[in-house]
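A single protein chain has been removed from this complex, and every other one stays in its place.
Now for subunit A:
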Amino acid sequence: MSNASLDAIAAKSDQPFPGAPNNWRRFFSFSTDHKVIGIQYMVTAFVFFLIGGLLAMVMRGELITPEADLVDRTVYNALFTMHGTIMLFMWTFPMLNGLSNYLVPLMIGARDMAFPRLNAAAFWLVPVFGTLLMASFFVPGGPSQSGWWAYPPVSLQNPTGNLINGQVLWLLAVALSGVSSIMGAVNFVTTIFRMRAPGMGWFRMPAFCWTVLSAQMIQLFGLPSLTAGAVMLLLDLTAGTSFFDPAKGGDPVLYQHFFWFYSHPAVYVIILPIFGTFSEVFPVYARKPLFGYRFVVVSSVIITVLSAMVWVHHMFASGTPSWMRMLFMFSTMLISVPTGVKVFAWVATVWGGKLRLDTPMLFALGGLVCFLFAGITGVMLGAVPFDIHVNNTYFVVGHFHYVIYGATVMGIYAAIYHWFPKMTGHMYYEGLGKLHFALTFIGVNLNFFPMHPLGLMGMPRRVSSYDPEFAYWNVIASLGGFLLGVSTLPFILNIVSSWVLGKRAPANPWNAIGLEWLIPSPPPVENFEEIPIVVSGPYGYGSNESLVSNNPAGELISEHS
């Protein structure tokens, strides 16, 4: 990218624009600074995480006894529908978008995202569709009760007869979330392609940016399918069409194809940036280069491609002919190869290093162990005969919670602690961080391990009551669930108090390598006084090379060694 166009971008994204506040208030106002937007995303997402978590704890309260005795069955069904929807569309996606928004421009040496205004618009859609979704608690008939898949015909049943009902609001919110994600994806892909600092060739780009690129590519090809499915369902629900309504000759299984063609790849939109986080965190706290860097980044791209070819594994028990079952069994299992490459690379990175067990490292290690477990149960689920038994049981719920809470949420925490000093200019409290880790790790395993035996025994998911033989493991799971609720308290305490009172953070508190660590904490508006010229790869631990040849923001070059 030429300097002239960089200057043009810099001029356009002049920030804060005239009259914009330059203190904490700017986080609540319209900003086009990717760092402000990143933090806006993350804070908004966290609020929804807490809401979704409270719903989950009511569910676990219901499931602590076999009978449906805490909440009405309709309420229970609304709870799990909203819990799943909030956690995916209002927490993980916005959270990871926020993180990527904050980090990608810094890591590739750019002054902002390619389209700052589009970036802001994509973010502001999040509170809009979030409000829409939450409003469904207050319409007659309550929120959608058809699960986060919204499979027809259940999702087409509308006992209130109202045109405005929970399901309609749900569909609108999901469609809007798709619009926001597409806007974000276009921005990320363009930014990574066009705005890398001079000298940052593809194989000098940090692994995190590779994973963001791969994840956002998935959004581009997958989302249209989800949106199409949602719009067709909306038409069936409100305009009397019959794409999916079997009573009128529609095909409910067609919806499942639309839905999973996106929603399987979507799990990689979630996990890829976490893979990226692991790849950034392990080298820093093991003080070694990322082992097999090229294998690691190329495997992200392979995952992106393969992710488009496995969706039918969610439908092994629906109307799926045998040849399809076998084909998708094989493609599903194939994904574990590039994934396994990454896992082994992280282990090799940690192995023989000089480990520092700071909070980010603890969360990354804990997340890796959970992911390993989930990957193994994932391959089991890919085996059709076994999946036929446990499909739609708690075994699946256990599998994906190990990924989504165990690996993803823990990975998010690793990232937050690791980059917290950079983002806020303050250090967090290590003791509280370690407490947070201990509670989370124990809580995850207590809550989600029992789901595997429950599934093997045959407990279906989404039930508000169950047979007494399932009581034992459910009690343990519920206690784990409450513990997870408690585990967020030290985190909130830590973040709030250290943001306000914490020790000032130096530019590079972890002695890490990376463009973001060469500039002050927090980074100034426009990030780099002078665009860095990159002269070496991203993980030169132990090799005494400098990362850049010039001297951005007047800091010492490559302070780490």
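Please note the rule applied: a residue touches a chain if its C-beta (ideal position, glycine included) is under 8 Å from a C-beta of that chain, and two chains touch if they have at least 3 such contacts; residues count from 1.
Just so we're on the same page, contacts and distances are computed from a predicted model.
Chemist: The chain dropped from view, which UniProt name applies: "Cytochrome c oxidase subunit 2", "Multiple sugar transport system permease protein", "Glutamyl-tRNA(Gln) amidotransferase subunit A" or "Monovalent cation/H+ antiporter complex subunit F"?
Modeler: "Cytochrome c oxidase subunit 2"
Chemist: Identify the residue among A:S318, A:S497 or A:S546 that touches the chain left out of the display.
Modeler: Once the missing chain is taken into account, the touching residue is A:S318.
Chemist: Quick one: which of A:F30, A:W124 or A:F386 touches the chain that's been left out?
Modeler: Reading the full complex, the residue touching the unseen chain is A:F386.
Chemist: Among A:L125, A:V350, A:I404 or A:I476, which residue is in touch with the absent chain?
Modeler: Only one listed residue reaches the unshown chain, and that is A:V350.
Chemist: For subunit A, which residues lie in contact with the unshown chain of the complex?
Modeler: Where subunit A meets the chain not shown: residues 68-75, 77-78, 140-142, 145-147, 151, 153-154, 157, 159-160, 246-247, 249, 251-253, 286-295, 317-322, 325-326, 329-330, 333-334, 336-337, 340-341, 343-345, 347-348, 350-357, 365, 368-369, 372-373, 376-377, 379-380, 383-386, 388-389, 391-393, 453, 456-458, 460-467, 511, 539-544, 561.
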